[in-house]
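A single protein chain has been omitted; all remaining protein chains appear in their positions.
Chain IDs A, B and C follow the sequence of writing; residue 1 opens each chain.
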Amino acid sequence: MLKRLVTARETILLGAIVMLLALIATRFPGFVAPGNLASVFNDTSPLILLALGQMIVILTKCIDLSVAANLALTGMVVAMLNVAYPGVPVPVILVIAVTLGTIMGLFNGLLVWKLEIPPIVVTLGTMTIYRGIIFLISEGKWVNSHEMSDPFKAFPRAEVLGLPVLSWVAILAVVVIYLLMTRTTLGRAFYAVGGNPHAAVYAGINVGRTQFWAYTIAGALAGITGYLWVSRYAVAYVDIAGGFELTVVAACVIGGVSIAGGIGSVIGALLGAVFLGVINNALPVINVSPFWQLAISGGAIIIAVALNARANRTKGRVILKRAEQAA
Amino acid sequence: QDMRIALVVKALGIGFFEAAAKGAEEAAGELGGTEIIYTGPTDTTAEGQIEVINSLIAQGVDAIAISANDPDALVPALKKAMDRGITVISWDSGVAPEGRMMHLNPSSTELIGNTILKLAADHMPDGGDVAILSASATATNQNAWIEAAKAVLPNYPGINLVATVYGDDLSDKSYREAQGLMATYPDLKAIIAPTTVGILASCQAVTDEGKIGQVNVTGLGLPSEMAGCVESGATESFAIWNPIDLGYAATYIAHELAAGNAAAEPGASISMGRIGAVTLDDTNTGAMSDPFTYDASNIEEFKSIF
Amino acid sequence: MSTSSHFVPDRLQSPLARRLKSWETLLLIVAVAIFIANSFASPYFLNAWNLSDATFNFTEKAMIAFAMALLIISGEIDLSVASIIALASTAMGAAVQMGADTPTIVAIGLAVGLAAGAFNGFLVTGLGLPSIVVTIGTMSLFRGIAYIVLGDQAYRGYPESFAFFGQGYVWWVISFEFVLFAVLAVIYGIVLHKTNFGRAIFAIGNNPTGALFSGIRVARVKFILFLLTGLMAGVAAVCLTSRLGSTRPSIAFGWELEVVTMVVLGGVNILGGSGTIPGVVIAAFVMGLVTFGLGLLNVPGIVMSIVIGALLISVIALPRLWNMVRRP
């Protein structure tokens, strides 16, 4: 049972992260102090949230390039709402953020499901549209820290059991999505639809509708991340999280999610995000020139894909008796 | 209307430039018969500004006053504008001399360099470590100020500049860089961010790390945005010139040049209306005024202005 | 063999009839409509020099889009093109510092483009990795190398004669870039639609296994397409660097998605197997006209990208919506 839950790929990735941490520790022991690790995790939480959503979408043979734009638009809307009505309590803000994100995800999903437009085209289009809408509603203006109300900014930072709420949201999402993926019909349908869409139809699964749900969930996660992002960094403007969509895809790929659909796991996506998070946080600390950062994460992606492809290569069948015994 | 002046900014939506646009309108009102086209790309790229410049050339504006995202890449496009008879000046962040007639510095580079260092040093009687968090690595004005600050470092014994990092004028990146600085240099006493995005993000990072009082954030920021930081104590003081004045001055100069009331040549003195006159040095560069320092004593007064 | 052979005609529809019903026709109508709308909206639009300036908004991206179209038709994609531009431009800048003359600079730009394309091609066809993730990786890697080399510095001081590629005019308002764009359009159109190589691209895009089983050297064709895409990014790097007169590592940031958008808007199936070069050419004009027309009205760039995004979705969605409404 345990063997099935933690595949070899994830163990390798976990090993890579541990080795990376050990390596950093030799140059800067403070980095692996529990407090700092917690802060690295906290810093990676938005990436984790988005990677979970993206994983589901990729599992169903789709891709969502609009997550970062969705995040930014949701963030801007709640920030402007906070400025206009500082009294609106955080739970209401959260509901609004999730709802907005969900609606945007739902729109992507509808275009993919009902009009059967290729996912990459849909989300390429909605990515620019969502970003553009931010500009239109904000007139390009920033919402700054001092304009936001204190409770609005305090929520992601509030500490519960020593960890900020932001981290707890990510942990909660990991648990919920894990249950969703392994223990519900919809979760298994995501795998089925991506693994073999044709067979999914025969198993009574509506492929388009499953993809629609994937986008909707990804949208909801992007929405909640949108609020957490603007409140944590205490700023909202058109370009926040610009280009983040590709980082999110990269986290999934490093985590072993197959871009062809059907293969991937919650733990994998989590580890992929953490891996990138550790690299991003460690480089400035160990005094690697910031100019190396981009090339290093690019290299990491390529190596991860190559390793995953090797791990996934189908063994082929064994016809010869001799070979079977040898194998 | 007989004169159209384009105020091209690094990116739309940044508070600093919005304030400058206000100043430009003010100048236009004063001068009369002048229309301001406030424009710029949505993200801080040279390619985006070139497209904007091309469309301004096509519209045959009379003058372009630009705050550049890249000092070199804009040169060919701006040269073309000048070839078509358009007056081109740069302000705030400059363009290489061959791409403009003159450049208006908000203040003198040396003065700014000294000011940002002094702001930090003033609150560090015993000396200690400071770090600089800049905008993008390609921002000319930032780099010039940092160079100037480094040049006067020997005048501040005990102050130790440990690192220069880049937040790319992205708040999340700046935030993370600031966090990294505090993790790497536990004894850090001050973060100097000569950029409005960077100073805000650093302030937030210091607040979140619970290091108010330990790490002082200073640099260049807008009073309206910095009010919270000063209030919380994360920032003791910071400096900025008046962006409204800067937009006003740039517009005024552009108008004077385009109208033929003045010529951009070394040693020339060009009127900046209510602000006075600017005198050009041998690279046709002039400085508007000194930076002004804000702290708890005067922030209330200015935070509603810009 | 069977004596009562059935007669099977070559074609049911004349090529002309088919062309009239095609995507390109729809797009051409859109382009003409935008052109007319622009000339009403702004008094500055119908001016030879202005229109000539407007072409710079799309010529460089379109050059890459031609090769990208072939690549996408074959079922692959290259998201690293903008980063290849950065890398090639950095190499050219470094060459300038070492005193290279214009032909050498250009050769280096093209060579780096080819090398980057070869690297992508090797990862995809040699190691069998999915191109979308490989090129997301090399996108960071290539630009990352440019950052490592240049950091916060810039290369400038390109020779005078180098300026011709991005700033020179061949005749009156006709720029060198526009001529290059037109020539490349014709070459790519012929390669894709009139040669065996082009036919192989379609076959691979429709069914790579079937193409392999039909004796097509699938890996080789794909490798060549990655090379071509890299080369075109090199060509675009020469033009753009020449136009900017300097190199920063952030050069051409975000262009990959604009190039892909152009290709898809041009009617190329993102899943591979179909598409035309004329479609891409018209899409380039549509995008150029929209940005320029709105630019003349001083509409911010991001609003233009909403228009492009909406155009992208609606040109694909409208015919399908129409079918859905009409059928039941």
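Please note the rule applied: contacts are C-beta pairs under 8 Å (C-beta built on N, C-alpha and C of every residue); 3 or more make two chains touch, one makes a residue touch a chain.
Criterion: contacts and distances are computed from a predicted model.
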item: Listed names "Dihydroorotate dehydrogenase B (NAD(+)), electron transfer subunit", "Na(+)/H(+) antiporter subunit B", "Sarcosine oxidase subunit gamma" or "Ribose import ATP-binding protein RbsA 1", matching UniProt entry of the absent chain; value: "Ribose import ATP-binding protein RbsA 1"
item: Displayed partners of the chain not shown (whole complex); value: A, C
item: Given C:Ala154, C:Ala211, C:Ala237 or C:Leu289, the one touching the chain that is not displayed; value: C:Ala211
item: Full-complex contact with the absent chain, from C:Ile34, C:Leu150 or C:Ala203; value: C:Ala203
item: Chain not shown: contacting residue from A:Val18, A:Val95, A:Leu172 or A:Ala203; value: A:Ala203
item: Contact set of subunit A toward the excluded chain (per top definition); value: 4, 179, 182-185, 188-189, 191-192, 195-196, 198-206, 262-263, 314, 316-324, 327
item: Contact set of subunit C toward the excluded chain (per top definition); value: 1-2, 4-6, 8-13, 190, 194-200, 202-203, 206-207, 209-217, 273
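The definition used in the following text is that only the chains that are shown with their structure count from here on.
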item: Touch-based graph of the chains, sorted into line, ring, star, complete or other; value: complete
item: Chain at maximum distance from subunit C, centres defined as averaged CA atoms; value: B
item: Euclidean distance of C-alpha centroids - subunit A vs subunit C, Å; value: 30
item: Overlap residues in subunit B, where contacts from two or more other chains coincide; value: 12, 42-43, 137, 166
item: Two or more partner chains touched - positions in subunit A; value: 135, 140, 238, 291
item: Residue ranges of subunit C in contact with subunit A within the complex; value: 79, 123, 127-130, 132-134, 136-145, 147-148, 150-152, 249, 254, 257, 260-261, 264, 269-271, 300, 302-303, 305-306, 308-310, 312-313, 316-317, 320-321, 324
item: Footprint of subunit C on subunit A - complex, ascending; value: 63, 65, 111, 114-118, 120-122, 124-129, 131-133, 135-136, 140, 238, 243, 246, 249-250, 253, 259-260, 289, 291-302, 305-306, 309
item: Subunit C residues touching subunit B - in the complex, by the definition given at the top; value: 42, 44-45, 47, 49-50, 53-54, 56-57, 151-152, 154, 156, 163, 166-167, 240, 243-246, 248-254, 291-292, 295-296, 298, 300-302
